[in-house]
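Missing here is one protein chain; the remaining ones are kept as they sit in the complex.
As written, the chains take the letters A, B and C, and residue 1 is the first residue of each chain.
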Amino acid sequence: MTRGYLIRRLLAIFLVLAIVTFAVFAITTVLPGNAAIMILGEYATPDAVAALERQLNLDQPWYMQYFNWVAGILRGDLGMSLRLSLPVSQVVGEAFLNSALLGATALVAVTVIAIPLGALAALKRGTAVDLAIGLFSYLGTALPEFVTATLLLVFLAAPNSGIFPAGGFVAPWGNIGGFAYHVALPAFTLGLILLAHISRQVRSEMAEVLSSDYIRAARLKGLTERRVIRRHALPNSLAPAVAVISLDIGYLLGGIIVVEEIFAWPGLGRLLMYALENRDLPVIQAVTLLLAGVYALSNLISDIVIAMLDPRVRYA
Amino acid sequence: MRDFFSSPTAVVGTTLLVIVLTAALFGPWIAPYDPQAFHPIARLQGPSAAHWLGTDQFGRDLLSRILHGAPATVAFGVFATALGVGVGSVIGVIAGVSGGWVDSTIMRILDGLLAVPDLLFTLLIVTMLGGGMEHALLAVAVAFTPGMARIARSAVLSVRTRDYVRAAIARGESGFYIVSCEVLPNALSPIVVEATIRVSFAIMIGATLGFLGLGAQPPSTEWGLMVAEARQFMFRNPWCVAIPGLSIAMAALGFNLFGDALRDALDPRRSH
Amino acid sequence: MTPSLNPAVTETTKPALAIRNYSLSYRTANGIVAALKNIDLTIGKGQTVGLVGESGSGKSSMAWSIMRYLPPNAVEDGGAIRLAGEEILDYTPRQMADIRGRRMAMVFQDPSTSLNPTIRLGEQIGEVLMRHRGLTKVEAMQEAEAALARTGITRPKEMLQRYPHEASGGEKQRVVIATAFACEPELIIFDEPTTALDILTARQILDLFNQLREETNVSALYISHDLGLVSRVVDEVSVLHKGGIVESGRVDDVFRRPKADYTRQLIGAVPNPDRWIGIDAPANPDPLISLETIGVHYNAPTMLQKIFQPKEAEKAGFWGAKNVSMEVRKGELLGVVGESGSGKSTIAKVLAGLQDFDGKLQFDGKTFGSRKDIDRAYRRRVQLVFQHPDASLNPRQTIGTIIGRPLKLYGIVPADKVATRVAELLEMVRLPADYARRHPHQLSGGEKQRVAIARAFAAEPDLVICDEVTAALDVSVQAAVAELLVKLQKETGTACVFITHDLNLIRQLAHRIAVMHHGALVDFFDGPDARADDRDPYTKALLDAVPVHADMEAFDVA
Partner (left out) sequence: QSATPKPGGILKISHSTRIATLNVLNCSGPAEYPVVDMIYSGLTRMGPDNKPMADLAERWEASADAKTFTYFLRKGITFHDGSPCTADDIVATFQAILNPDVPAAARAVLNMIDTIEAVDATTVRFNLKTPFADLPISTAHANARILSKAALSGPREKLDTTANGTGPFKLETYDSARMVRLVKNENYYIKGKPYLDGVEMHLFPDLAAESANFLNGAMDVMLTVQQADFERITAANGITAKRIPSGRFVNVTMRQDQKPFDDVRVRKALAMSVDRGLLVDIVLEGLGRPAYDNLVSPEFQYAIEAPEIAYDPEGAKKLLAEAGYPDGIKVTLVASNRPAIRAQVAVALKEMAKPAGFDIEVETMSHDTYLANVWMKGNFYMGYWGMQATEDATFKLLLTSDASYEDTAWKNAEFDKLIADARSTTDSEKRRELYAKAQELQLKDTPYIVPIFEDILTASGKGAEDWTIAPLSRYYYVENVWLNKA
C-alpha cells in the first residue's frame, strides 16, 4: 500500500463523484415538474409558481444551474435547499450525522455479533447450532426491511407491548440511554440483513480456513483450541468479511431509506426521499454526493484494512 | 443431480421455488376469486373457509391477490435480473475477452457506477423515469448491470487462463469458437449462481419500491404494494400485512437457498 | 545444543513407536472404505523408518492415525498405537494436544500451505515453545532464532520477522522443520516433505534432515512415494499397498531383494538414467525449428511508462527467458531441464505461439518475428501438451469432442471419419474406444494425460511439446506415460520437446538435453554426455541433487 496508490484511489473517487453528480443533475432536470410546483402543490396558482421559480432561479437553463452549483461547490457552498430554505450544508449535515449514528450503531452491533456467530457456525458445522444460525441468516436475508420493520412495530413497539418506542430520534450527546432505547429497533432492522450476510460469509470463509493445512499444522503443534481459533483461524477469515462489510455499507446506505422512513429517524435516507419527491435538486445532489462518497471511501478503507489483516495483499 | 438433492438447502430451496414459480405461472388460473372483486360484507377478515387467507380493506380475497401478484412480483425479479445479468454479462464478457484498453475503460466506468449503492441507484432511476412497474424493472436491471459485468468478467478471466483455453489458442482456433465453446460454458456457472441469488434481491428491491410508492401502483397486486396498502390495517387484521410480507420472504428465500445450493453443487472443490 | 539431546542419555528399552494390528476405514457415500489393514510397524529409538507406496495407498492415513488427527468419517477398527510404550489410542483430545508438538511432531508436504500466511514466521515457531515449554515471548523468540540457525538459515533473526510469502519454498520448509524439532520430540513424522520443492532445494532439505537426525537422535517416520529418495534417508522401510504392508525390512534388503511383486513393480517404475528407453537418434540431424535469441519480458513496461518513468520502467517486469537460442531436430526428443522458475514453460509457450517474444523463430524455412505472425499451418504442426491434465481438458466436452476437435479444425480426416479416427487415436494411447463418450472428470489423472497426448497427436504434428507431462502423476503412472510417448514417437516420427525437472527420467529418453537457469540456456549437450567433465556447474549440481541411492543404481529389475 503505497502513497501513490492512495492518491490514485482518492483521485478516482473524486472523478466518480463528479460523474455521479453530473448524471444526477442531468437526470433530475429531465424530470417533469420542479421544486416550485412541488412547494406550492395543488393549491398554487400559475403566477405564484412562476414567481417562486424566479425566486429559486429555476427559470435558468439546466446547464447554467449545474454550472452555478459546481461553482458553489468549489467555493465550499452547497447552496440552499429549494424546499426547506435552509443551507444545504446544514440540512444535509444534520441528517448525515443522524444517519451515521444509526448506520454506525447497526454496523458495529452487527459486526460484533455476526463475526462470532459465523465463527461459531463454522466450528459447529453440521450441528443443530449451525442449522439454527443458518436458518436465522436465511430468514434475515429474505425479509425486506419494510416487512421486518412492520413486524417489529407490531410486536415490540405496539402501544400494548411497548418495549421499545415506535420510532423517533434522541441524540446521544448527554443522553446515551435514550439514544440506545430509540436506536434499537431501527438498528436491528438494518442489521438483520447484514447480520445474515456477514455471518454467512464468515462461516464459509472460516470453514474453508478451518480445513486448511495451516490450521491442521497449528493443531498438530499441540496448540490449545482457543489459540488455534483466535490467533490462526479468525484473523484469516476476517479479510473477506471486511470486504463483505464494505459492500454491505452500500446496502446499508440503501436500507436507511426505508428504515428511517418507518422509524421517523431524521437521517439522510428520509431527506433523500423527501428531496426526490419535492425535486429539491441541491439536496438530492448533496445527498447522492455524500452517499457515493461514503461508499467509495468505505471501500478504500476496507481495502486498507484488508491489506493490514493480510500481509500478502499489497497495493501499488 | 442426486448429489444436489442430498443437501437440505437444495431440497428446501427447490420446494419453495417450485411453489413460488407455480404460483407465478398458474396463479391467475387457480385463484378462487377475481383479485379485484369487492366483498364488502367480508372486509378485513382473517382466514376462513370462504377466504383461505382472509380479505383486505375492500374485502378482496387475499389468496387470489397473492396468486395474481405472484407473476408481477416474481416475474419482476426474474426479468429485472435477466435483463441486468444479460446486459452485464455481455459487457463483462466483452471486457474479459478483449482485455487491454477496452477492458480497462469498461472497468473504470463500471467502478464509477458501482460507487452508487444499489437501492439509491434504483431510486434515482425510478424517480427519473417516474415510477411504475416497468420503470422499476428497468431501474433494477440497470442497477444490477455493473455488478454482473464484474462477475462475468472475472469468471471469464479465470477461465481465460485455463490450460484448455490456451490449448485452443495454441491450436489456432477462431476467437468466436474460443469464446462460445471453451470460455462461456465454463464461465457460466458463477454467472448463473449469482443470477439466481440476485433474483431474490430484485424481488426485495421491487417490493421495497412498491412499498415506497415508486414501483407497482394500485390496483396492482404486487406484494410489496399489498404490504404498503395493508399497513394501515395491520392492527385490525395483521393477516393482510403478514401474508404478502411472508410471500415476499418465501420467494426471496427460495431463490436464495436454491442459488446457494447451486453454488455448492457447482463448486469444483466439492465435486472432486 | 542442549545436553538432553545427547544420544547417550536415551534408553532403548521401549520402541519410540509401536503399531500393532491397526486398521482404519472411512465411511463414504459408497459405504465403508478400508484405508489401513492390520498394520504392524515399529520405530526404535533414534531410528528412521520409511513408508513407501503409490498414491492412495494409505500413507497419509497412517500419519494421521499416529498423530490422532483423523477426519470425522474415519473409523478405527482396533489395534494399538504406542508412543514409548503408552497407548495413545486411549488418550483424550486434551492429552493429545499436550503431547503433539512436544513429544511428536509432523512435517507436511507443502510448506506454503502449512504455514499461516498472516502470522510472522517467528511467532509460528515461538508459539510451540511458549505452549509446551512455558517460555515467555522473548525467550521463545531467542530459542526460535537458535532453532532456525540450526536449520542453516543464514539470517535467522531477520527471517523471524518475515511472513511466509516473503520466504522461498526451501526457507519455509526449514521453518516447518525447525518448528517440528523445536521441542525436541521423540518422534517426527515426515509426510513427503520435499515433493513440493524443486530438485536442488529438496536435496538441501534432505541433507538438513539427515544432519538434524544425527544431532538429536530423534525417531522418525519418513513417508514418500519416491523410492530413490527414501533409500537415501531411512534405515528400515515398509511398503504399503492398498492399505496393507506388503513388505518391510532393512532398506537394502527390500530394494535389492524385493520379495513382494508389488515392491518389484514399484522399483521398476523408478527412472534409471542408465536404462535407455527412448528411440534411436534420427539419422539426419536437420533442424526442424530453431529459436534465435528468444527473449520474453513479462509485465514489460508500457510505452507511456518508458517515456514518463524511464527509471522505473527499466526495473519493471521480469525476463522469463533471455537470449535463448537452440534448435530442435526432426524426429528427435529434446529434453529441457532446470529448476522451478528457470523459464522452461516460457520457452514452451513461445514455441506453441502462446507468448509474445523478442527474437526470431524459424520453422520449415519460414521466419516468425513475433507471436502474431504465427499462422494456422504452424499451429497445426506444433502441438502442446500441458502439465496438468485436469486443467487442459475442457470439463464440459466429451473426450470424443476433445480429441475430434483438431481433426475437424485442420480437416485431417473427412467429417464422417472423425469418430473412427478418434477411436483409433484412443487405441493408440491405450484407452478403450468407448471413453469417447465420457467426460474428463470420469477419468484418472494418467488417463486424462493420455487423452491430452492423443489430442496433440491427432493433428499429426511435426513437433509435440510436453511441458512436465508426468509431473502431476504417480510414479508408476509416470513411467507408463513416458513409455507411451516414446511409442508414439516411434510410430509417427514426430519430434518432441520434453520439459521436466526429473533428470533421471530425461536421461532415459532424450537425445539432447538443454539446461535452463534463471531464464538463460546454460548448457546444451547430447544425452550420453551428461556426466562429462565440461558440463556447466549448474548442470552438475542438478545431477548431484538427484536422489538415487548408490545401491539402487546397481540394481536392475529387468
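The definition used in the following text is that contacts are C-beta pairs under 8 Å (C-beta built on N, C-alpha and C of every residue); 3 or more make two chains touch, one makes a residue touch a chain.
Quick caveat: nothing in here was measured; it's all calculated off a predicted structure.
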Requested in this report: Going by the touch rule at the top, give the shown chains the omitted chain contacts.
Outcome: A, B
Report summary line: Only one of A:84, A:100, A:113 or A:243 touches the unshown chain, namely A:84
Query raised in the report: From the list A:37, A:102, A:119 or A:198, which touches the chain that is not on show?
Result: A:37
**Report entry** Missing-partner contacts on chain B, residue numbers
**Finding:** 36-38, 40, 43, 57-59, 127, 130-132, 213-214, 217-219, 229, 231-236
Requested in this report: List the residues of chain A that touch the chain left out of this view.
Outcome: 31-34, 36-45, 47-49, 51-52, 54-55, 80, 83-86, 91, 94-95, 98, 150, 153-154, 157-159, 162, 165-169, 261-264, 266, 270-271, 274, 277-279
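Keep this in mind: only the chains that are shown with their structure count from here on.
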Report summary line: chain A and chain B have mean C-alpha positions lying a whole-number Å distance apart equal to 22
Report summary line: Check: chain A positions touching at least 2 other chains come out as none
Query - Touching two or more other chains - residue numbers and ranges from chain B - result: none
Report summary line: Per the touch rule above, chain A residues touching chain C in the complex are 212-225, 227, 231-232, 235-236, 309-312
**Report entry** Residues on chain C engaged by chain A in the complex (per definition of touch)
**Finding:** 67, 69, 96-102, 105-106, 108, 110, 113-119, 127-128, 131-132, 163, 165-166, 176, 179
Report task. Could you pull out which chain B residues touch chain A in their complex? Result -> 111-112, 115-120, 122-125, 127-128, 130, 200, 204, 207-208, 211-212, 224, 227-228, 231, 234-235, 238, 241-242, 245, 248-250, 252-253, 256-257
